[in-house]
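Dropping the structure in here first, questions after.
Here the complex is missing a single protein chain, while all its other protein chains stay put.
So that you can tell them apart, the chains are marked A, B and C in the order they are listed, and the count of residues begins at 1 in each.
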Amino acid sequence: MKAAVIVFPGSNCDHDMYYVLKHVMGIDTQFLWHKDTAIGEIDAVFLPGGFSFGDYLRTGSIARFSPIMDEVIKFADGGGLVFGVCNGFQVLCEAGLLPGVLRKNRNLDFICRQVTVRVENTATRFSSACTQGQILQMPVAHGEGNYYAEPDTIRKLEENRQVVFRYATVEGEITDRANINGSVNNIAGICNDRGNVLGMMPHPERAAEFQLGSADGKFIFDSIVNKIAEFV
Amino acid sequence: MPLYNAQVFIQLKDGILDPQGKAVEHALASLKFTGMSDVRIGKMIELQVESPNETQAAGNVEQACEKLLANPIIETYEFKLSQLNEAGA
Amino acid sequence: MPLYNAQVFIQLKDGILDPQGKAVEHALASLKFTGMSDVRIGKMIELQVESPNETQAAGNVEQACEKLLANPIIETYEFKLSQLNEAGA
Partner (left out) sequence: MQEPAITSELVLEHGLSDEEYEKICSILGRTPSFTELGIFSVMWSEHCSYKNSILQLKTLPREGEHLLAEAGEENAGLVDIGDGLAVAFKIESHNHPSAVEPYQGAATGVGGILRDIFTMGARPIAALNSLRFGSLDDAHVRFLFRGVVKGIGDYGNCFGVPTVGGEVYFDDSYSGNPLVNAMAVGVVKHDQVARAQAKLDGATVMIIGASTGRDGIHGATFASEDLSKESEERRSNVQVGDPFTEKLLLEATLEMIKVGCIHGIQDMGAAGITCSTSEMAGASGTGMEIDLNKVPLREEGMTPYEIMLSESQERMLLVAEPGREADVVAICAKWDLNAEEVGFVTTKHDKLIVRKDGRIFAEIPAETLVLGGGAPQYVREAVQPAYIEEVQAEKFDSLPIPENLNGTLLKLMATPNITSKSWVFHQYDHSVRTNTIVAPGADAAVVRIKGSKKALATSTDCNGRYVYLNPRRGTSIAVAESARNVVCSGGKPVGVTNCLNFGNPYKPEIYWQFKEAIAGMGEACRVFNTPVTGGNVSFYNENPKGAVYPTPTIGMLGVLEDVEHATTAWFKNDSDIIVLLGENKEEITGSEYLASIHGQISGDCPSLDLEKEKAVQDACLEAIQNGLVNSAHDIADGGFAVALAECCIMNKNKPIGARVS
């Protein structure tokens, strides 16, 4: 399996994603610069967290026009696996690869803390190693993670089971208290209708080693590796 | 080439929750500003546009809003143009 | 009591660095929007003001800008008032 982590000016979790893929998961990983115009022999493209272009104007609104994004869109249309975390999720929405938008957090402040998400659909290339309803602990660190989409988009996402992760209590209930940033239906992560593009606000790469407090994020990376193995 | 000043106003679509507006409304009340309500926060982007004529200038600004400046899912935009100098000045 | 609609425009003072404006200007250029320059990002705050008359409404909005809406150290403000309904409507 070969993976690529895209670096936009302002990305600051690119090294973190690279470290987990290469040193924790042992995947052959390389960086791609936002001005590159070819992805090459890659099985999975990762859009890391950070403040691409300073998050100016709107989070991800400028990164979405970087030359590499045309290639990412072609790669996704061709069925390639694309995974966006935090700022990466915001860029995927602005680029139209995922529906909806990430707005300012409900409490208007930046939030960095451990949260729990519930696995809603294990039949995806990003959650196949999880069990239905499984609780995963991992950190969030964002100022704009409040997911919104028009009502009929939300209905379609729910009907097609494209909502893959939801903010939940430690006991696994979906409550408003567990809803860290005000997202519609506690949505923390969604995939596209084809299931090959996923965006999520929580950071699995910051919870892939017990030393950092939780290794639950590894279930997601395991899912990706297993699914690629099936395809390749 | 004539130079135009464009003022682009970007606002949340009606019906979309505006927590920032609500927070400001709350703060105004606590500072004893009575009678102030329905506070909504939006963006104002000002820029200068060099263009052969006003229609083309407007077309350019429209394009910029559609492509970059506004997010159609939750925002609406409108803009005003004013000429800054005479042609070729 | 008559109801007024206030539009408050808040901008950075001249000379104050506007990193956001710079980034948007750069993005517009890379999207081939030629001739667009001097991009400045500001805020537009819309609110409704209940007040006996326009002068008092203006006074209230002025106070709100000085005290809360604008940061006098790095921002300037201006506002427009328009009456929404007849007195007591």
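Just so it is clear, contacts are C-beta pairs under 8 Å (C-beta built on N, C-alpha and C of every residue); 3 or more make two chains touch, one makes a residue touch a chain.
Worth saying up front: this structure is predicted, and the values here are computed from it rather than measured.
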### Task
Taking the whole complex into account, name the chains on display that the unshown chain touches.
A, C
### Task
Out of A:Met25, A:Ile39, A:Ile73 or A:Ile111, point to the residue that touches the absent chain in the complete complex.
A:Ile111
### Query
List the chain C residues touching the unshown chain?
13, 15-17, 19, 22-23, 26, 71, 73-74
### Query
When the complex is taken as a whole, what residues of chain A touch the one chain not shown?
9-10, 12-13, 15-16, 19-20, 49-51, 53-56, 109-113, 139, 141, 143, 170, 203, 205-206, 209, 211-213
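Keep this in mind: only the chains that are shown with their structure count from here on.
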### Query
Could you state the distance in Å from the CA-based centre of chain A to that of chain B?
31
### Query
What whole-number Å value describes the gap between the mean CA coordinates of chain B and chain C?
10
### Query
Which positions in chain C touch two or more other chains at once?
24, 27, 31, 41
#### Entry: Touching two or more other chains - residue numbers and ranges from chain A
57, 61-62, 65
### Message
Quick check on the complex: what are the chain A residues that touch chain C?
### Response
53-54, 56-57, 61-62, 65
### Summary
In the complex, the residues of chain B that touch chain C are 1, 9-11, 24-25, 27-28, 31, 33-51, 60, 63-64, 67-69
### Residue numbers on chain B that touch chain A, as the complex places them
16, 19-20, 23, 68-69, 71, 73-74
